[in-house]
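Removed from the display is one protein chain of the complex; every other protein chain stays in position.
Letters A, B and C mark the chains in the order given here, with residues in each chain numbered from 1 onward.
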Amino acid sequence: MVGSVIVLYQILFAVSLFILISLGLAIIFGMMRVINLAQGEFIMLGAYACLIFTRLEINFWLAALLSGLVVGLFGIIVERCLIRFLYGRIMDTLLATWGLSLLMIGLVTTIFGPQEAGVEVSLGKLDVGEFSVSIYNLVLIAAAMGLLALTYALWRYTKVGLVVRGTMQNPDMAAALGVNTDRCYMLTFGFGSAITGLGGALIAPLVGNQPTMGAFYVAKAFITVISGGAAPLTGTLLASGVFGSVDGVISYASTQVVGEISVLLVAIVLLRLLPTGITGRLGGGV
Amino acid sequence: MRINRRQFFRTTTGALGFASMPMLLKSAGIAAEEPIRIANILDKTGGLNIYSLKQIKAIALAVDELNKAGGLLGRPIELVFYDSQSNNQLNSQYMAQALVKDKAAAVFAGVTSSSREVMRPVVRKFRGLFFYNSMYEGGVCDRRHVCIAQVPAQQLSPLVPRVVKTYGKKCYILGADYIYPHTTAKWIQKYTREAGGEDIGVEFFPLDVSNFAPALARIQAAKPDVVWSILVGSAHNAFYRQYESTIGKAKTPLASCMFGIGREQTYLSAQEAAGIMNATPFHDELPSEKAQEFVRKFKEYSGEQDYVGDYAEYGYRGVNIWANAVKKAGDPSPDAVIAALDGVQFEAPGGLVTVDGQTNHAVMDIHLVKTNDKQGWDHLETFKQLQPSDTQAVCDLRKNPDDNQQYTLSL
Amino acid sequence: MRLISAEDCEAPVPLWWALVAVAAVIGFALPSFVGLDVVMSTSIIFVYAILTLSMSYLWGYCGMLSFGQTAMYGVGGYAYAVIALNSGNTTIAVFAAVFLGCLFALVIGYFMIYGRISKIYFTVITLVITVVLEKAVRATSDERFTIGSVPLRGQNGISNVPDLQFPWDPSQTLFLDGVYYVALAALLAVFIGLRLLLTTHFGRVLMGIRDNERRSELLGYDTRKYQLGAFVLCGGIAALAGVLYGVWGNFVAPEMMNLNSAANIVIYAIVGGRSTLAGPIAGTAIIQYLTSWLGTAGVGQVTVILGTVLIVFVMLFPRGILPTLGDVIAQVWRFALAGRDRAKLPGARKTSDGWRNA
Partner (left out) sequence: MGGAMPESEILIETMDLTKRFGGVTAIDGVSLQIRRGELRCLIGPNGAGKSTFFKMLTAQQKPSSGRILLAGTDITDWQAHRVSGAGVGIKNQVPDVFDNLTARENVWLAASYFRKTARPKVLVDDALNSLGITALAGRRVGELAHGQRQWVELAMVLARDPSVVLLDEPTAGMSDEETAKTAELILELNKSRTIVVVEHDMQFIRKIAKMVTVFHQGKILAEDTMANIQKNRMVRDVYLGRSAAA
């Protein structure tokens, strides 16, 4: 009984981590087709922003939200100064954002040094039989799910969401219907960045802050979103579900290396069976 | 290039008085002499720099002092720095540059075993002298290579029995997944068994793992008395926090032979870091004249007030050991210095260091410590003049000086 | 300078041969004018240039963006190390390593190409393959993972990889300058070889497939066979680069296959100009030199500069250095010849982008 509870917890936790690191990318790459190699550094930026705010004695949860905002604004700036000129030039975007990621790592290292004391949130632990579980991890699971649900609702049920989706699918038509597609792209990118930053802020207490932390997440995030396929959010959820379960179970039963490798192998098989991703058959949607 | 080096000094050591600056050389009365050039190749950028940044400055500091004191053999010392950017390919390129272009009399380089193994062949090809100022798994037998930091036998022979005695017999070992932790784990198992304990689990993690939830669950299932951490690097630092929020040192204490060398305790909250037992050749709270003087000098020199740590001290002792060998040899050329190395001594901040000519490793004091709740260490006990016995068991440079391989230590 | 133009398909003009010859002469003369350290850091540029070519040929001329050439690169390097250390004969090791590289490419290529996966997933899966391989190799620190008498040593990599021996006299080994000549010769061979390949039937059909896969099939070509052929060929080239890396540093390690190296290769190609064969070589040289120079320049965080350079690049020379230069020359030329030679107009870039056809 306890064993199965722990396994379930492992799975949910792994799934939530996948969601937190790839949700923002689901919007930036999944919807906008912008290959943002600096995605990992957006996460890192969120973590650092959160660190600064908490240092300013701001309550952690508020700090996390603020970090989301900060990274969102940063994203908008990046979109205006960089991405905007590169829509439709996928490989150039790849190169530019790679440069951006190097730049961000360098700057953050120069300012904060190679490593920082991570944000500290001690919510204590919960005892399950002879096991104990960090309460923050449980909160994290809830947060991840909530964040996903919110984003989904916003995209699926609001007018804004509809306009954005329309624009991403057919900018010309949207423009013809009087949508300011330019601003629409800008805001969507900003929103994606904000979600990413928030994700970063939320995992900061778990993994600490290092300028190079982004590198650990960027590949995972891309693989998750791509495996998700045509419907970015649903896809990301499903992909995170699959990968998280594989990772959670195998890492617990065997070792973490085996866990990570099996996730990647599962991704390959998945794409071999469903070349257009899990939701490819749905052909669109959110 | 020279100009660039100067720029480097300003950027690294801040706008501090720097003895290699012309006017300071004059004041030391050695400006006119042909300088002895040495090189320092370390990772200022990239994931590994948490181990390097302090050592880079400590080496500059040591060179400074020597110049202020009139240099070596009446000649000033010039320091060339290369940032290997946590990239082994650059390590080997820069080693070649240092030896060929700069004609460096000695090169102080490397924090990882892989970078060391990349550079040793180059050093051999160009007949240089290579100081590796970092703890490692031991077993390198190469007269062109000098390691003045501790090897497992030195660190673990005092530490493990104490851990078994204080915390209990059943231990669970976690390590980063590369050679050093693998080797170290074996030593911990060996010494634990010798002390009448048992190891009930050993696990290794890739350096980029930062989610330890699965491991923590397995540990709880195994119920050890003490958990050993040979985790390395910034990502693994997350372990200590996650451990505290899941199991807690109060329930199952932690011991480590790595914690602290990356100054980990300063990256964690006091309560997360407190109470981890370790053994090290140097720590800031070491109650000795030399140690406290070094800490003071370093902080003043670097303008940084945070924890200094043992990697800074390794750099400092490395340069001084080399300097003493040069004085003994009366000639800075690598081969002369190598010939003179045997028995060279330096009264280092961490205690007396003597080069063991059989292995080109060092005999040194090891201090048993435990993190306190002020992100520093409590000094428990000092073990005097420990031999690098594990490496001595496989290597004898006096007998076969042309040996140049790394032996895997048989237990 | 266009991605693909009449002159690209015809046999190279004498001027081209002349330029290559000059480059070769300069290359072979260099060691007598510079120190061994320069020789050493130049040879590594050649090695990376070979690897970049293996990727940019696939991308620019076959429309297949393989992010995972580093996988074959690693396979080649490790194969050389393990075989050479076990057999003691590096000549055999070189050929065996290249062969294994081709074999590896054949297997993964078969699944991807005959599985008819779309272009973007080809890119992603090649990337995943190289990362998986890297993780797998990194997990071999335990002595259990020993091939013959050679432990793989996981993260630490295999050091003491033997120097290259003379095929006719194994007791003689190459020193750094020898390695330099070998690397240079290999680079020239690969460069000229690929250039000539463009003029062959095989090469042209591949360009046809890149332009319009369906039509190529309707003309009766089994496109999968050709693409697999190209992938295996480039796999072999990548493996060769891996071997040379091992020889260069007496060292192979998992980082040869990690995300960074994989992305660097793509960046070299883009910076130099993926739509040419000479471009990638230039790109490799520039970034490599910049990186190793910055490490000595004392500029604080190297990544700041490198990042800025890359960004500026995309904004100023989106098509890479050589094509941009080529345009300038072409413009002047056209101006001189008053509007003749319109074929030199740039503008083929769009289809060079494998992703767009995804």
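Keep in mind that, in the parts below, a contact is a pair of C-beta atoms (placed from the backbone, for glycine too) under 8 Å apart; a residue touches a chain by one contact, two chains touch by 3 or more.
All figures in this text were calculated on a predicted structure; none of them were measured in a lab.
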| item | value |
| --- | --- |
| Touched by the hidden chain, restricted to displayed chains | C |
| Selected residue (touches chain absent from view) among C:L15, C:A29 or C:L218 | C:L218 |
| In subunit C, positions touching the absent partner | 3-6, 9, 201, 204-205, 207-208, 211-212, 214-223, 343, 348, 351 |
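Heads up, the rule we're going with is that only the chains that are shown with their structure count from here on.
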| item | value |
| --- | --- |
| Chain contact graph, described as a line, ring, star, complete graph or other shape | complete |
| Cα-centroid distance, subunit A relative to subunit C, in whole angstrom | 32 |
| Subunit A: positions in contact with at least two other chains | 106, 109, 215, 257, 260 |
| Residues of subunit C whose C-beta touches two or more other chains | 135, 138-139, 300-303 |
| Interface residues, subunit C side, partner subunit A - complex | 65, 111, 115-118, 120-121, 124-125, 127-129, 131-132, 135-136, 138-139, 259-260, 263, 266-267, 270-271, 274, 300-311, 313-315, 318, 353, 355-356 |
| Interface residues, subunit B side, partner subunit C - complex | 1, 4-12, 44-45, 81-85, 87-90, 92-94, 96-97, 99-101, 113-114, 117-118, 120-121, 125-126, 176-179, 182, 204, 206-207, 405-406, 408 |
| Touching residues (chain side subunit B, partner subunit A) in the complex | 45-47, 49-50, 53, 177, 203-206, 208-211, 213-215, 217-218, 220-221, 223, 234-235, 237-238, 241-242, 244-248, 262, 266-269, 271-272 |
